[in-house]
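For this depiction, one protein chain was excluded, whereas all remaining protein chains were kept in their positions.
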Amino acid sequence: MSQTHGSYGTAKLGMWLFLFTEIILFGGLFVLYAVYYYFHPQGFASASHELSLGFGTVNTLILLTSSLFVAASLSALQKGERRLTLLLLSGTILVALIFLVNKYFEWSEKFAHGIYPNGPAMPNLAPGEVVFFALYFVTTGLHGIHVLIGGVLLTVIAFGVRRGSIHQGDYVKLENSGLYWHLVDLIWIFIFPLYYLIL
Amino acid sequence: MVQQGHIVPYRTFILVWLTLMVLTVVTVAVSRLDLGAWKIWTALGIATVKSALVVFFFMHMKYEPLYYRIYLYLTLVILAIFIGLTFSDVHYRMTP
Amino acid sequence: MEESIKAAGSDDRGFLGGERGLRSWIFSTDHKRIALLYLWSIMSFFLVGMTLGFLIRLELIAPGATIMGAQTYNALFTLHGVIMIFLFIIPVVPAVLGNFLLPLHIGAEDVAFPRLNLLSWWFYLIGALMALASLFTGGGPPDTGWTFYVPFSTQTTTNVTVAAWAVFVLGFSSILTGLNFLTTIHRLRATGVTWNRLPLFVWAIYATAWIQLLATPILGLTVALIAIERIFQIGLFDPARGGDPLMYQHLFWIYSHPAVYIMILPGMGIISEIIPTFSRRRIFGYWAIAVSSLAIAFAGSMVWSHHMLASGMSDMGVFVFSLLTFLVAIPSAVKVFNWLATLYKGTIWLAPPMLYALTFLVLFSIGGLTGLVVGSAGTAIHTHDTHFVVGHFHYVMFGGAIFAFFGGLHYWLPKIYGRMYNLRLATWAWGILTVGFNLLYFPMFILGMQGMPRRYYDYLPQYTTLNVVSTVGSWILIAGLLLMLWNLWRGSRSGPPAGMNPWGGRTLEWTIASPPPKENFPGEIVVSTDPYDYHTGEGHS
Partner (left out) sequence: MNPPLLTTAETIDPVFWYILGVCIFFLLLITVVMLYFVWKYHRSRHPYTTSQVSKNVPLEIVWTLVPTLLALSMFWYGWAGYLTLQRVPEGAMVVDVTGRMWSWLFEYGNGKTSDRLYVPAGQPVQVNIHSADVIHSFYIPAFRVKKDAVPGMTTYVWFVADRPGSYDIFCAEYCGTAHSAMITTVEALPPEEFLAWYEGEGPAEADGELKALLTRHGCLGCHSLDGSPGVGPTLQGIFGRQVTVLVDGQERTLTADRDYLRRSILEPQVEMVKGYPPVMPSYRDRIPEAELEEMLDLFERPASAAAPSGEKLAQDKGCIGCHSTDGSRQVGPTFQGVFGRQVTVERNGQPVTIEADEDYLRRAIVEPQAEIVQGYPPSMPPYSELSDEELAALIDYLRGL
């Protein structure tokens, strides 16, 4: 428990503590979701119908797959398989891009129908639907920002692996970035049923 | 100094990933059924199992010291308190 | 030991010596230098906040317009709140004394993430500058009160958006500090510093860090939602669009009530250090005090809605939160009793730090006990949002947290700068400060009981007398404050050498030179003593 344990465990503990704050950050939005769902179950159900289940499911599947890539990339690096690590990381970054592109199409489709904060379609909706979309945009927007940050982080790490500054003997940066990416996945695991499936 | 963490075999990860895929399909399928009030709880239950798999295997929580898990549970308990106690107000409001 | 300091020549400046110039400070990763960066920046904002408070009191010396208009007054109390809470009292003890002492207390060379520590200070500075920028940009200084209640904060034309982002950035600073401290306490304790040998100050910082970590994100989210609401009008709290204004208050207080414990817990930690040292006696109930810090932190996360007892919340909500509020009072009471018991059969030296600590006991008790009045549902309705509440939280925050901080400054300044201030002047300043404090804030309890609401620019004539007393008190208070700060400043620059251990403390920082050397301890150390290792027969030299 002293300095002799080195900075590996210290860095990882720090990262986990940071992830706890992220959980609470999204937790605040889940508090709002729970209360507003309780107030407007009908409005939430009908607004949820408007979301595309296809987009949601595909995004869930690819995000879970990207988590597999990241997790496996750490094992690969630990075993010294540098090429495989890079391959897996590239896969993850690619998935991050696909996710964001999907999200872009999903949002633009809503925008095209006038469904966006203060948009032309909003006054015709029931209060429960309006607040559902408000929460939807804030939550998925915040999540999207996290996907972006995670993607950039992993790109930097991939260059580190390529350059050799992150290697079999010093991989905590990869592990921590991986943890961050898994958290992004974790949050989505809850966003998906709450916004797309509750119908 | 060489960092020595636990190395998880690919096999474990692939099994976990397969389970996650199956659970995603299950949760979508179940959401088509008419379960009434249980719908949200089933969806959340499956999501909890999925997130536990991610946390314990993908995120190595299973291989970390005990206090990591204690802190994680503490965080979740705090979040549960935030949601639960808020409902002590909103659930009993006369004019929602 | 004093000879050794004189003999050391050019090296006697410890971490203060060595590299010079602004860059060597604002980019330093040394926890001691960062602590001083915080000290200077936080104290500058304290002086600004104090001036605003002085102007508020001056305006209230008589009913009607006295020295300013209503809009100016509203901006002033908003800024007074924002500055004193977010820029002063939340960061002051953890960021200044915590940063300086935590590694010393556990025998470490630095905190776990020194660069992150520096980044936290930069976030603090940027957040503070943004808060100041909100005064001069957009529609003028925010006028919402530090609570930013919706829908007023989303409708007012003043510059709430920038202020909200400022708070968001300050929240980041607070989270990163908490994360850093938690990791430090876990990973960097020297050999022999077991959990039951942690100084109680470290326990207090540990409990505080958890609140910083787990509550602050909610604040970040809440103020971000205010800003988003103002920019995009999404209607998350607008009843016409399915929102609920009370949900804003829930989210806001989910952070801001625990924040009260971010402010007071480290102060309690300071008191737990000062009292044993100046009584030459082992602390009474070590585990009771340590565990009560954790209990306060945990239970403190469950009482937020007692700020909303008159808000139209449901009766069940009132029942639950009022009950939990009473329970959170108990660990505080336990602490006070244990501190009192520590005095028993010790040998008490009324040096300035001890005077502040003992005053803390009384003022904090008044603040805490009046908290029972505002925590009980029936009486809360009458006193809520009146001057009673203003009196209550100033007793807890100022009489509690800030008096503890002042005690801590008097206790550790000789360690930080290696020089001693004038003890007689310090005692005088303490006396003036204490008289002024009570004259300023005690009348507020009576005003509140008589029904004078808070945040009032103008008041009915029946409240005049007590307001005059209170305003006169503010002048005395400020005289005491300025005398104290001047004495400390002069002492730190040109006071006589303080020596390694001027007070006879037992914690690890007193075993090294004053000011401490850059690397703190000579290499890895092994600790085999208790932080409160006093025995019978001890006296003050």
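Order of writing sets the chain letters: A, B and C. Residues in each chain are counted from 1.
Everything that follows uses one rule, which is that contacts are C-beta pairs under 8 Å (C-beta built on N, C-alpha and C of every residue); 3 or more make two chains touch, one makes a residue touch a chain.
Everything numeric here is computed off the predicted structure, so don't read it as measured data.
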| item | value |
| --- | --- |
| Identified contact with the non-displayed chain, of C:Thr137, C:Gln155 or C:Thr465 | C:Gln155 |
| Hidden partner chain, touching residue among C:Phe298, C:Phe406 or C:Tyr456 | C:Tyr456 |
| Candidate in contact with the missing chain, chosen from C:Ser365, C:Thr427, C:Thr464 or C:Thr511 | C:Ser365 |
| Sole residue of C:Leu119, C:Ile348 or C:Ala479 that reaches the chain not shown, by the stated touch rule | C:Ile348 |
| For chain C, the residues touching the chain missing from this view | 69-71, 74, 139, 143-145, 149-152, 155-157, 239-240, 244-246, 279-288, 310-312, 315, 318-319, 322-323, 325-327, 329-330, 333-334, 336-338, 340-341, 343-350, 358, 361-362, 365-366, 369-370, 372-373, 375-382, 384-386, 449-451, 453-460, 532, 534-540 |
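One rule holds in what follows: only the chains that are shown with their structure count from here on.
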| item | value |
| --- | --- |
| Chain contact graph, described as a line, ring, star, complete graph or other shape | complete |
| Distance between the centres, which are taken as Cα means, of chain C and chain A, whole angstrom | 36 |
| Chain A-chain B separation of Cα centroids, rounded to whole Å | 14 |
| Residues of chain A touching at least two other chains | 13, 17, 20, 24, 27-28, 31, 35, 39 |
| Where chain C touches two or more other chains, by residue | 186, 214, 218, 244, 247, 250, 254 |
| Residues of chain B defined as touching chain C within the complex | 67, 74-75, 78, 81-82, 85-86, 88-94 |
| Touch list for chain A against partner chain B, complex | 6, 8, 12-13, 16-17, 20, 23-24, 27-28, 30-31, 34-35, 37-39, 53, 57, 60-61, 64-65, 67-68, 70-72, 75, 78-79, 169-172, 175, 178-179, 182, 185-186, 189-190, 192-194, 197-199 |
| Interface residues, chain A side, partner chain C - complex | 1-3, 5, 9-10, 13-14, 17-18, 20-22, 24-25, 27-29, 31-32, 35-36, 39-40, 43, 117-118, 122, 126-132, 134-135, 137-138 |
